[in-house]
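A single protein chain has been omitted; all remaining protein chains appear in their positions.
Coming up: chain A.
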């Protein structure tokens, strides 16, 4: 088919026209693309550059080194230990199971550890290193390094973990660290980003918890380049954090260890305070536990053992335990009577062995009675009737006022956990607490530290320090933060008459040094260290009329948990007081037999600055005491290791 010339020209014209239109459209669109490119790459470039940087750069926090905790002489209580661990990277390992199997022939790995690692590996990206085992010895680490050719993907690492070299001695004071829990995070309004770091550890209880801000330090940061799946390509730069400040406690580790060992297997607590500064020199609760178990991760059986023990090793009895102070409270009743002028030191009260109040008969511990006693003998022989009598005259509210002056019923401010307020009852208190009228019998019970009165061993130590000095000494636990010594505030006077205080102090002196004193057998004979004190035996049960009729059963015949608590408070030297001590032995029986010897040993340990010298003990006791002291498994002051006996 041939086309005419006209058709051909017409065809060419159409194609030219439409071709040009098409070309124009295409060029226009290309120009549009160029415009868009310009918009993205020139006008919006800065924003996209920022987004690209955000994509590739991650900021990782570097945990700071936790501050150390020392005793007042610089001995390490809580340190950071190099922790050798072994990690495995799945993508480098190839056959994860086979590698773990081989690894388990070199280091102890349970099937549970292996399963856990495999489970974890499945959840994470292949390049994330997983911790297989921690706290390896150097030998185990060397074995792994030696066998590295057959252990692809396995590499040793060094981290820091908390360690408590004096394990049981400071478990209750210093506490321990542990991983951050949901609750920890919720408790804070603006949580430190450090808390989000996996495996970061914070103080859980005790000083570790309450001085967390000082010990933690501040995070460092490193900028790293990551790829799209989060693999770290390289580190761009890093800024080291501030390590936490070290802390020196007021505690003397030697005394603390002595006190802890002296308490032995008893369920007991002892607090030693410097009466001038308020420094806590020792604060031991027995039985104790090893805080390192909690850092390592405590097993169910270990934990059950601690919680099921009826001596409650986890409880810090020094500050958490609230006990009826018993006769150790009598100084407060006496001071209330003296301060109101109800009695003087010479006023005598007749003790027939009981006091009748209304139709009730309140007994003295000595059934035969003390005869007529004045304050000094009332204290030294612990005559109950004397205190019943004077308490009824001054009334509970005055006693409560004096009690509070001595720190009873008030929460001491220390960086420790679960500190109890104790109870210093008054009329208003009972009304509020029980919606009941205060009864006369309540005053009688309170006058000898029974009934509603509850105190912690720490409160008793504070009370004793104040009795010794007449000043409002406050307990302190932190001696130094970093290189700064925490200043000691001079304690203000309690505003009591010196004569009255003297009368009570003389009574306390007689308790230990008078031939009829209840703590006579715990006397210190060293002239420079003469001791004053007060024993206490507080009932944990009511003695029924039937029991009384049969005659009071002696403690030895009762089951352990129904026996009386034994208490003892003391200070020394008598003429120039330096230390105050409070001892509580739960269900220990009598204060003079169970608590006072402990108080004497501990205060002598403080005064001597070393093992108590035998010359301080009465000659008749030296043989027994020598054997007893030698048998104490004290910690070696150099190595920190407990020895079985000091031969």
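Assume contacts are C-beta pairs under 8 Å (C-beta built on N, C-alpha and C of every residue); 3 or more make two chains touch, one makes a residue touch a chain; residues count from 1.
In the analysis below, contacts and distances are computed from a predicted model.
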**Request:** For the chain that's not shown, choose its UniProt protein name out of "Peptidoglycan glycosyltransferase MrdB", "4Fe-4S dicluster domain-containing protein", "Peptide/nickel transport system permease protein" or "Cytochrome P450".
**Result:** "Peptidoglycan glycosyltransferase MrdB"
**Selected residue (touches chain absent from view) among A:33, A:428 or A:528** = A:33
**Request:** Looking beyond the chains shown, say which of A:128, A:226 or A:558 touches the absent one.
**Result:** A:226
**Positions on chain A where the hidden chain makes contact** = 1-3, 7-8, 10-12, 14-16, 18-20, 22-23, 26-27, 29-30, 32-34, 36-38, 40-42, 44-45, 47-49, 51-53, 55-56, 225-229, 233
